[in-house]
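The structure appears below as structure tokens.
Every protein chain except one is present and positioned as in the full complex.
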Amino acid sequence: MKVSVIGVTGYSGLEVLRYLKHHPFVEVVSIHSHSMNKKSFDAVYPHVKQLISLPLEKIDTEKIMAISELVLLAVPSGISKELAIPFIEAGFPVIDLSGDFRLKDKGAYETWYKSTSAPLEMIHQFDYGLAEYREVPTSKWIANPGCYATAAELSLAPLLKKKLIALDSVVIDAKSGISGAGKGLSQSTHFPDSHDNMSLYKMNSHQHIPEIMQQLKKWSSEVEAIQFSTSLIPVTRGIFLTAYVKALAPISDEKLIQIYREEFEQDSFIRIQEVGTYPVLKQVIGSNYCDIGLAYNDQTKIITIVTVIDNLGKGAAGQAVQNLNIFAGFDQRCGLENLPIYP
Amino acid sequence: MKVSVIGVTGYSGLEVLRYLKHHPFVEVVSIHSHSMNKKSFDAVYPHVKQLISLPLEKIDTEKIMAISELVLLAVPSGISKELAIPFIEAGFPVIDLSGDFRLKDKGAYETWYKSTSAPLEMIHQFDYGLAEYREVPTSKWIANPGCYATAAELSLAPLLKKKLIALDSVVIDAKSGISGAGKGLSQSTHFPDSHDNMSLYKMNSHQHIPEIMQQLKKWSSEVEAIQFSTSLIPVTRGIFLTAYVKALAPISDEKLIQIYREEFEQDSFIRIQEVGTYPVLKQVIGSNYCDIGLAYNDQTKIITIVTVIDNLGKGAAGQAVQNLNIFAGFDQRCGLENLPIYP
Amino acid sequence: MKVSVIGVTGYSGLEVLRYLKHHPFVEVVSIHSHSMNKKSFDAVYPHVKQLISLPLEKIDTEKIMAISELVLLAVPSGISKELAIPFIEAGFPVIDLSGDFRLKDKGAYETWYKSTSAPLEMIHQFDYGLAEYREVPTSKWIANPGCYATAAELSLAPLLKKKLIALDSVVIDAKSGISGAGKGLSQSTHFPDSHDNMSLYKMNSHQHIPEIMQQLKKWSSEVEAIQFSTSLIPVTRGIFLTAYVKALAPISDEKLIQIYREEFEQDSFIRIQEVGTYPVLKQVIGSNYCDIGLAYNDQTKIITIVTVIDNLGKGAAGQAVQNLNIFAGFDQRCGLENLPIYP
Partner (left out) sequence: MKVSVIGVTGYSGLEVLRYLKHHPFVEVVSIHSHSMNKKSFDAVYPHVKQLISLPLEKIDTEKIMAISELVLLAVPSGISKELAIPFIEAGFPVIDLSGDFRLKDKGAYETWYKSTSAPLEMIHQFDYGLAEYREVPTSKWIANPGCYATAAELSLAPLLKKKLIALDSVVIDAKSGISGAGKGLSQSTHFPDSHDNMSLYKMNSHQHIPEIMQQLKKWSSEVEAIQFSTSLIPVTRGIFLTAYVKALAPISDEKLIQIYREEFEQDSFIRIQEVGTYPVLKQVIGSNYCDIGLAYNDQTKIITIVTVIDNLGKGAAGQAVQNLNIFAGFDQRCGLENLPIYP
């Protein structure tokens, strides 16, 4: 299968290339940037030298559709909605890593992204690509989930589906590595300001909140709101998410783990920890894995869920490749069974 | 005022010396280690060369009481309870930075520290040294609070005292720099394993939980339990604590901030952020400050409190010096008005 | 080809498994630890869960030789020399990642490793495995080079072979990530002591000095001594080596680069930078690449060589796999053509 990738100079686009390099059935036939068209790719990123010999091209929709079977869009939210339209209008398959085609409620994008949304009927043609819970896996347009959203949704799915928790009790404290803020420069991602530091940002206003709500409601329509905070920690990659929910009835750690293992039995990339052990961030870095640990506190009736993913892996490029596998009918694990890089 | 410091080779003891170096009215007359008695101090810590010329001495209780007016004990929990006894029996003033004299309930220490407690009547002679809420500021025995406990208690005090929140709704997600684990070696604090990593430890079992509960009950006796999690983040110093509590009634951010500012009006080291701004960890490092930001979410009715301290500052040595100032009748700010180190 | 790996709980052994996971022609049939025999492997390293299902076994030489065709020894120097002997005596192929079989001069090991060497005649049966310069590529016993040694030797080879530099002028300032110190605990690798820090260690006494000298003398027998310093920088992985040598005659950067490109024309893993650009450490992390930048200073007549490798990649496991490929007659690139992980 031949694919093109747009946005390869961004961190997610770069990671798409890293995964596809190993894919047994996919060949990247062209790479594109919306911001840097003149440079050779290994002049921008010397680490690809001798490994990726494709030139960095400007975006030529017609040419892409002529030589490829699918395009991966790894550009920032706001840009994707422009670039994707000609592909969609031509009926050409797209996996979009931005937030532009995820929110199906009228007005939601405008409220949370502070910008005009893509045409709503176009958004509705997209399948929300939470790989373990794809609804229309045959759609040719896939809105790859956000990094925080992926971790949050996978953390809560089993409890919501089994109706084990108080729906007004969800508190999620999520932390992200700084690559999550992208390649763009800002004071808060300047090394002297971010190193040895931690900060909470977008208090009660992160754009993944409506995305998470939209998915949670599919599992439990009565969920009304979740408390969701996002902080930056001084690591390059990774999301470390801690969720707290009130159990409707006491439950043992063993039982919790059993429920999660059963729910994700068919899912290669969700690994549930043993009783009394919790995942560390580093155990998924460089991979598409999502590792989850669970504990019930009988003093507070609260279940704590500790979930880790690589924001550029399962939270972006890894899941995009997984969605590509689903679309193409490949084994979901193709190109994704590498060991996380540790230490 | 002449003081001795025991445990100067540990991180907290070292930081006590750093603060006292500037203190206008306090002179450190002897320094001691329970583990390293033979070495010169600047051979262990070259950064003190020419600045601290005192020899590293073994612990001689009689001598200390002969030359000093107070002793600061900065040794690990479990060791303090042995070392403190002769001073207490002799009626000699002690500021203890360990957890050995904080828990006043029978059996609490045994349950949470998995070890025999100091004599309970001795513990009851100690004043719990949360500096802004000292009950018996004239006691000559002060149990300096834990780092997490300090941040958690100061975060919740105004809301509990004003009865503004649902008491069964407290969720605290606290993150600590790795110096909080002390100078002792372990795999989880080995650089290749801890750098670029994050981990949750002591799930539902951290020994500061009963300490926090003991203090919260003073403000609101009906509090029964709190959800309290502790994680390690890859920074050397600092506690970044995020607390979530359900408000009993809607409240504006402005009102929240006003309540906190009024509560801490007299307290030099508590700084409340402006509306819509939240403290970053680095803004208190190297200092005794505790900075707090507040936000109300009208979707979830949850108040988020973001609190940062230096675990070795307000969370240990800084507060110990503040308690020393209270004990001696000095201005609380003596020796503590340095600028945090930024960047 | 079936292989066994001994020392998989160390960082290099772990990395051997990460590379071999992708190898098209090699199957790891058993994994062993000299220190941890009872635990399951994913209990020690959760990141391998579902990816490596082999049990962690104790070392049974007979069994290994019965089921494998080659053994990779990734244990610390000093242990290897014991473990390797039965394999060698049985004529069974070994790739050894330790320093125990590298130094061929009588007394050298004793002098630099402060310990008794393996039998000298055994050492002489080993081929020193600097992959680009293997002398006896058919030997079944391969001493994989040290991480610093690999970077230093590749940096200097073209200049020495072409006799372009003053032989008494070599100064090498090498910096290593902390994983280079291995998994064992020490104060200098404790996070609070190593983070935000840098230190020079083993001043004029690093055990890679005689290893480098031994190789340099093959290219230029009159080299008598090199100045070689090793420092720790606060990164997990990587060697950043800066070498300074006096040119015998003025030379342009273009010419220097041409010489290096010609020398390494056949070598897939050596990438020479363009004029005026120098490699950054991160561009080789997670890979077997060695990237080299060059500059001539006409004020000082000094050529500066900047060389980066992943100490666990080209500096250990990557080169071991490359040596395995050479031994087995596979393409040297098998299993090693992954993109470095960036950012």
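To keep things simple, chains are lettered A, B and C as they appear, and every chain counts its residues starting from 1.
Here is the rule we use: a contact is a pair of C-beta atoms (placed from the backbone, for glycine too) under 8 Å apart; a residue touches a chain by one contact, two chains touch by 3 or more.
A quick note: this is a predicted structure, and the numbers were derived from the prediction, not measured.
> What are the shown chains that the omitted chain is in contact with?
Looking at the complete complex, the unshown chain comes into contact with A, B, C.
> Of B:33, B:179, B:242 or B:332, which sits in contact with the chain we cannot see?
B:179
> Please pick, from B:125, B:139, B:205 or B:273, the residue that touches the omitted chain in the full complex.
Checking the options B:125, B:139, B:205 or B:273, the one contacting the hidden chain is B:273.
> Given the contact definition stated above, which residue among C:86, C:182 or C:234 touches the chain not shown here?
If we include the chain that is not displayed, C:234 is the one touching it.
> Could you please point out the chain B residues that touch the chain left off the display?
Residues 11, 14, 17-18, 21-22, 43, 45-52, 179, 196, 236-237, 268, 271, 273-274, 277, 279-280, 282-284, 286-287, 289, 291, 337-343 of chain B touch the chain absent from view.
> If you put the missing chain back, which residues of chain A would it touch?
11, 177-179, 183, 185-187, 189-192, 194-196, 234-236
> Under the stated touch rule, tell me which residues of chain C contact the chain that is not displayed.
Looking at chain C, the ones touching the missing chain are residues 168, 171, 173, 175, 192-193, 196-200, 203-204, 224-227, 229, 231, 233-238, 240, 242, 244, 276, 278, 280-282, 285, 293, 295, 297, 299-300, 302, 304, 306, 343.
The criterion applied here is as follows: only the chains that are shown with their structure count from here on.
> What's the distance between the Cα centroids of chain A and chain B, rounded to whole Å?
Inter-chain centre distance comes to 38 Å.
> If you average the CA atoms of chain B and of chain C, how far apart do the two points sit, in angstrom?
The mean C-alpha positions of chain B and chain C differ by 46 Å.
> Please report how many Å separate the Cα centroid of chain A from that of chain C, as a whole number.
Once rounded, the distance between the two centres reads 36 Å.
> Which chain A residues touch at least two other chains?
Residues 196, 236-237, 280, 282, 343 of chain A each touch two or more of the other chains.
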